[in-house]
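Missing here is one protein chain; the remaining ones are kept as they sit in the complex.
Moving on, here comes chain A:
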Amino acid sequence: MRVPLSWLREYVDLPAGETGRDVQAKLVAAGLEVERVEQLGAGLKGPLVVGQVLTIEELEGFKKPIRFCTVDVGTANGTGEPQEIVCGARNFSVGDKVVVVLPGAVLPGDFAIAARKTYGRTSHGMICSGDELGMGDDGTHGIIVLPQEYEPGTDAIELLELVDEVLDIAVTPDRGYCLSMRGVAREAATAYGLPLRDPALLDVPAPNSYGYPVKVADPAGCSRFTARTVTGVDAEARSPIWLQRRLQKAGMRPISLAVDVTNYVMLELGQPLHAYDRSRIDGAIGVRRAERGERLTTLDGTKRTLHPEDLVITDNRGPIGLAGVMGGAETEIGDHAAGQGSTEIVVEAAHFDAVAIARAARRHKLSSEASKRFERGVDPNAASAAAQRTVDLLVLLAGGTAEAGVTEIVAPSGPRTISISADHPDRVAGVPYGRETVVRRLQQVGCDVYGQDELIVTVPSWRPDLTDPNDLAEEVIRLEGYENLPSTLPRPPAGRGLTERQRLHRRVGRALAGAGYVEALNYPFVGDAALDQLGLAADDPRRTVVRLVNPLADTEPALRTTLLPGLFAALRRNDGRGGHDLALFETGLVFRPTGDEPAAVRLPVDRRPTDEEIAGLNAALPRQPRRAAVVLAGSRELAGWWGQGRRATWADAVEAGRTVAREAGVELIVRQDQHAPFHPGRCAALLAVIDGQEVFVGSAGELHPRVTKAFGLPERTCAMEIELDLLERAGTGPVQSPRVSAFPVATQDVALVVAASVPAADVEAALRSGAGELLESLRLFDVFVGEQLGEGKKSLAYALRFRAADRTLTADEASAARDAAVASAVARTGAVLRGA
């Protein structure tokens, strides 16, 4: 809502020196979001005067037609002689009254005016358009042609009210009444403690039976319908400058007198109105729901098929308007310029149901000034006043005559009351306001208040948002000033700190960052293209995605089922920006629907849902596990004066998995695997033991070359992804302290030759199980492949450290343990002790 300060002053006697910024501060404190104060005519300096065009000489030979004019500007130019002005506009004739800016003046935008040579003549000033004066678009882009009644030389700055301040207010959905001057004025009056001149307080004739016939078939949708008729309207009449200017400042375009008047009254009182050309209505006006298949062409020229829930205005032929949203083209007030001027006007001031209008506006994607107001609640009691005000203005400005007939259909409704304890606002705020203050503030809002300790509050008709005790508490507290609330601290019960799960998530982030990975938080949106590029099989569960109805990009309409595509994009972006040695990680949710989720039902809100109902809602949601993932490319360690660098490999990716698992207290089991998007020979399945079962928790390795290519990644990019929720379940609880023996260690090295296909993990497991309790640690220190071993063989060299808790081991004991370990490896993996 744009509120010109000059207009606001018509209803409230604000202090004379009060600026827009001052009023803004007051209204903001009262809860109106005044986003900015626009300074109209800032920097404007005269002389800017009314002129009358005396002569027009068309200048030839230029790219566009140019006129050399003489203009009578009275004595404003100091000489009283005609002013010579060159002008490029053509929408005026000799004798027209125009706005002339004279040399020495400054127009908005620091545009200084001086006599200057142009098109071979000297122009002593300019004939002005609305744009040049900062008046806003009048739709013509031509110069302003004024009504004849103004004398040449009259100051146009004052005449056109060019200097003003406009408050731009973002009205929240609960404050529909502030979509009117009346509503904003009420807030301003309260904020300043000044009386309000309520523009809705008008004498309105009583309804009678000879007004324009109206039938309301749906009183729930239309609780009130006032119809008034004005005849003898001068179709040639134009809106006076003051009215046009107010509309322009409020952000609306002047169109024709009848339309301008209805818009003006809507801005003033908040009541949307509609003006019909009586000659174009066929019979009684009706209000009903649309019938299936009915059609209507609205004022914006769009042909619309109506929905059975749409509330429509009808005449004998059918729908002539989409109630509360937009009128129909058929009964539109005619354009006098097109020779179709209307002389008999029927004015509609009706009250429509907020929900019905909201739905219709959304269905037809048609948000209008009217629908915006009805959705937020219009004062039903202002309808007859608004109709009266419209009639008055049509009579005053267009020479019309108000017909005596007054149609008013009102569905019975009582005033709404709320009962609250007089100290309820005190208890909400934590401030002892006292009953007297509470009552006074509620009365300022427009409520009637009765009662002592328990108040019976009748809320005003323009505040449909006031329904609950807390609504009334808010009114009291905001008028007393949020800024005056004290600052106290509640005392929560002792908390338990972060949960194990939350601590795990933090640890994982720190561990990966400590290992050199940089966190990236990627959008979770993916498209089928990414799933294809990952090389997922047609039946891969990662292809079962949550799809959005209204994605930001049609190419990415779904939610991620894996963190990898997002990390790939971030890796590619870094690579493209010249960073080639990269290690990134992300932790976040992936979305894993089964595809069979039922729809979530809309549960009631007047009670807690049952556990079954909640379970039903949760069943409608996809599984949303939290994962961690990394991608690596280039060097893990850089080359430098210290020596060689080291490329990131599959082993780093697997180690990243171990790093994450270690934070969860989980020793990962690593198996050879073939799993998209990984290189089939360089892919590890990561498993953990949960409830005695080995469970797949993630993958790691080098990416498949095709995947690398498809995503535009550096060659040999490696990645890891692991599910934190599973790791959390695999954790073995608090670490059990080892017993640290101070007796000497006995070290034994063994080299085992096995078939190349035997996983090292199996050999290690066999050694461990055979070595027995004396084994303190075991470490693979070399892998060797060579001719002397024979085709398809590899040698694995392990260092075994033995130690006893209670004695120094003898050489024989250590050797026996080593032999037992080797025997186990021989038996379980076919290993041969090298050099034996």
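As a working rule, a residue touches a chain if its C-beta (ideal position, glycine included) is under 8 Å from a C-beta of that chain, and two chains touch if they have at least 3 such contacts; residues count from 1.
Simple rule for what comes next: contacts and distances are computed from a predicted model.
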Hidden subunit of the complex - UniProt protein name among "Phenylalanine--tRNA ligase alpha subunit", "Fe-only nitrogenase FeFe protein subunit AnfK", "D-methionine transport system permease protein" or "Cytochrome b": "Phenylalanine--tRNA ligase alpha subunit"
Touching residue (missing chain; options A:G31, A:P82 or A:G286): A:G31
Which residue of A:G153, A:G286, A:P460 or A:P622 touches the chain not shown here: A:P622
Of A:V546, A:V707 or A:L796, the one touching the omitted chain in the full complex: A:V546
Candidate in contact with the missing chain, chosen from A:I614, A:V785 or A:A827: A:I614
Which of A:D22, A:E38, A:E84 or A:D174 contacts the chain that the document leaves out: A:D174
Residues of chain A (touch criterion as defined above) contacting the omitted chain: 28-31, 33, 172-175, 354-355, 358-359, 362, 375-376, 427-431, 468-471, 473-474, 477-478, 482-483, 485-499, 502, 506, 509-510, 512-524, 546-552, 559, 567, 569-570, 573-574, 577, 579, 581-585, 588-589, 591, 595, 597, 599-603, 605-609, 614, 617-618, 620-622, 624, 636-638, 640-642, 645
